[in-house]
Structure formats: C-alpha cells, structure tokens
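Shown here: the complex without one of its protein chains, the others still in place.
Per-chain numbering from 1; labels A, B and C assigned in written order.
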Amino acid sequence: MPEADFSLPVRVYYQDTDAGGVVYHATHLHFLERARYEWLRELGFTANSLIENHDALFMIRSLEIEYSKPATLDNLLSVTVKVTHVGRSRITLFQEILLENIKLVSATIHVVCVGVATLKPVSLPMPLREKIGNIK
Amino acid sequence: MPEADFSLPVRVYYQDTDAGGVVYHATHLHFLERARYEWLRELGFTANSLIENHDALFMIRSLEIEYSKPATLDNLLSVTVKVTHVGRSRITLFQEILLENIKLVSATIHVVCVGVATLKPVSLPMPLREKIGNIK
Amino acid sequence: MPEADFSLPVRVYYQDTDAGGVVYHATHLHFLERARYEWLRELGFTANSLIENHDALFMIRSLEIEYSKPATLDNLLSVTVKVTHVGRSRITLFQEILLENIKLVSATIHVVCVGVATLKPVSLPMPLREKIGNIK
Partner (left out) sequence: MPEADFSLPVRVYYQDTDAGGVVYHATHLHFLERARYEWLRELGFTANSLIENHDALFMIRSLEIEYSKPATLDNLLSVTVKVTHVGRSRITLFQEILLENIKLVSATIHVVCVGVATLKPVSLPMPLREKIGNIK
C-alpha cells in the first residue's frame, strides 16, 4: 500500500473502551472519521465550509473494516487516510489505525458527496477535486 | 420520593460499558434520555411532533447526577421519570436508574423548551402542559 | 435472502443522530450489537454466561456494511440477525436494519469466539453450536 496522505494521532480513553478491556469495535469508526475531517481541514475544507460554500456533505455509502489486533487504554494511535479512487461524486478511502507502526485496523470507506437538503449525489466540489488530484 | 410517572427497561450491552467493567458514566445520560422520550411518547408527543406541531425542542440547561452503584453487562435496568417542577418554559425531572429496586443512579434534570430555529426559551406547548398537569 | 432468525425493535433517539439529521453511521453498529446479544439471549446465552460458563467471548474480526437509506429521529427500526456460516470458532452473520420493511442498512459480520484471558480463538461452546445448528 502506498504511503498515506495524512495521519492523525488519537489517544484512547475509558470512553473508547468496553468491558472486554479493548476499544469497542464501533469506536474505531469514530477515530476514522476524526482523521478524515482533519485531512479535509488540511486541504482547506471543513464540514461547515462544505455545507455553506458548496451545499455539500459527505455520507458513507458502504465500508469494509478488519480488526487485526485490539487497541487498549492509553494507546496513542495513528489514524491514516489515503485516497484510492475519485469518481464524479464518490471518493474511496483506505484508512488504517496503527500503534507504533503495527496495524490494528484497516478499512475501505466509500463516501458520496450529496446535496445538503436533498441528500442526493452531487458532483464533488471542484476545489476539493483539484486538491485531491494534486496529492495523488 | 413519590412514585415515578414512568419507567423504561434498558438492557446493558458491551457498547455501554468501559474497560473498568461497568457502564461508562456518560452512558447513563443516554439511558436517562431514552426514558424521557418514551415518557413523552406515552403522553402523546414525539421529538418530531414537538418540532413539527409546536416548533419546539427540549434542551438540557443543567443536571446533577449521583452514581451510587455500578451497572454492569447484561443488567436489565429500570429508568424512571418523575416531573418535580413545571415553569413557563422549564421542566425539572427527577430520574433514577434501578436494578431490581436498588438505586444505582439518581439525577435531577433541568430542561428548557426552546424554539427550533432560535434556540431561545418559549412557553411549553399547551397540550403538553395539560398532560403534565394531569399526571402530577 | 432467507428469513431472519431474530428481529429486535430499536427506537432512534437524539443520542443516535448527528448534525446531518440522520443516525450517525457508527451508531448502526451499536444497533446491530444489541440485536446480536438479544438473539443470543433468546438462545439461552448472555455475555456473562459465555464468560463464566464457557470462558468465551465474541470479538468482531471484520465486517462489511452498506448504508442504503438514512434512519431518522423517532424511527422504530427492526434489526435482524441471520446466521449464514458456522465454523470451528467463527460465525458469520447477516444483519439488516429495516423501517417498515424497507431496508436501510445491511451488514455481514464475521465474529470469532476467543478465550477471555488469551483473546485467542477457541472452539464455539458446544451448547451454542447445537442451538445454532438447530435454527438453521
């Protein structure tokens, strides 16, 4: 897998764990979302700027996630983002959650850009498409 | 404390617990919210009907919560609702979380009715005020 | 897809939604977990009985989830469970989240039975295997 476009450090707190002593499986999706929005912020876009300037928001259409090793309390994780495909209204991302370079979780996320009111697919905002094109 | 107006059974799953092996403290607020909305539903109101018919939603202004005993995986909790004060736009509720009649958590919740767009206090919808008056 | 083995009603509250006005994507995994544990309960097993009687717990190895339509506030969802494959230590489940028979979400969940202390794969508890065999 080629190098990630972006990586976000995420600390594990009690709120992220469950009685099995590990990070709850759905909480990893929260970590992945944080990394995606910080990556967008680095490209110059926020959740609100997408809504206000482009009448657009991203919805997840589907995702596949694989849990290889558990994350635990106090871990300082690295959550990566890598664009793997860009369509007219869709983006596919490959994301990993790592602990000291060991892969704990990997996921492929299919997001679609939709209109704020309609929730129907719209073309990706051109400035975002240009930025994503540049970093690939 | 007088008898509760309403009680909702709530099961504890892994998603509700933390690595300490007990229900995460903030998750009890989720349980309390579920009971409040099922109580409203029993009175004939839903979150959406309040918005659509009365341009109103409830926000929490403040709350005090006391954790007496932990709740754990598989527990079937009872979450109660008792109205203790009704003002022009405010309602104070006393809520408990019980396991087989043993009190685990108690909370006093101060909610305020606000306009959907303004988020400013508005009078309680009259039909709701009448229902709450009846059950006191 | 053959009929589900089990279905759990789940109500949508504010806690389950996000600022997009719909159920947050990761929250659907919480709904799916609730249905899996209520299905296990119907078969005679709880999270704690698996730990105490069988030194076993279930971890999710991987999952694929597809979001077809959004769920919203006040929705009363049906969350289904269907066993599609049973291995020595693994179970594959197909789950759907429906609103009035319309599919909102579908997921394939690969779980593995692990020892409580080791978190290494162990054989499924025989009584559970027998129950699952019976219902297929």
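We take it that a contact is a pair of C-beta atoms (placed from the backbone, for glycine too) under 8 Å apart; a residue touches a chain by one contact, two chains touch by 3 or more.
Computed from a prediction, not measured in an experiment: that's the story for all the values here.
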Exercise. Which parts of chain A are in contact with the chain that was left out?
Worked result: 11, 13-15, 30, 33-34, 37-38, 46-48, 73-74
Exercise. So which bits of chain B touch the chain we can't see?
Worked result: 20, 25-27, 29-30, 33, 57, 59-67, 70, 119
For this session: Spell out, residue by residue, where the missing chain touches chain C.
Result: 14-15, 17-22, 24, 26, 72-73
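By definition in this document, only the chains that are shown with their structure count from here on.
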For this session: Mind having a look at which chain is the central one, using mean CA positions?
Result: C
Exercise. Hey, which chain ends up farthest from chain B, C-alpha centres compared?
Worked result: A
For this session: Can you check how far apart chain A and chain C are, centre to centre, with Cα atoms defining each centre and the answer in Å?
Result: 24
Seminar exercise, completed: Averaging C-alpha coordinates per chain, one finds the centres of chain A and chain B separated by a number of Å equal to 33
Exercise. Chain A: which residues touch two or more other chains?
Worked result: 20, 26
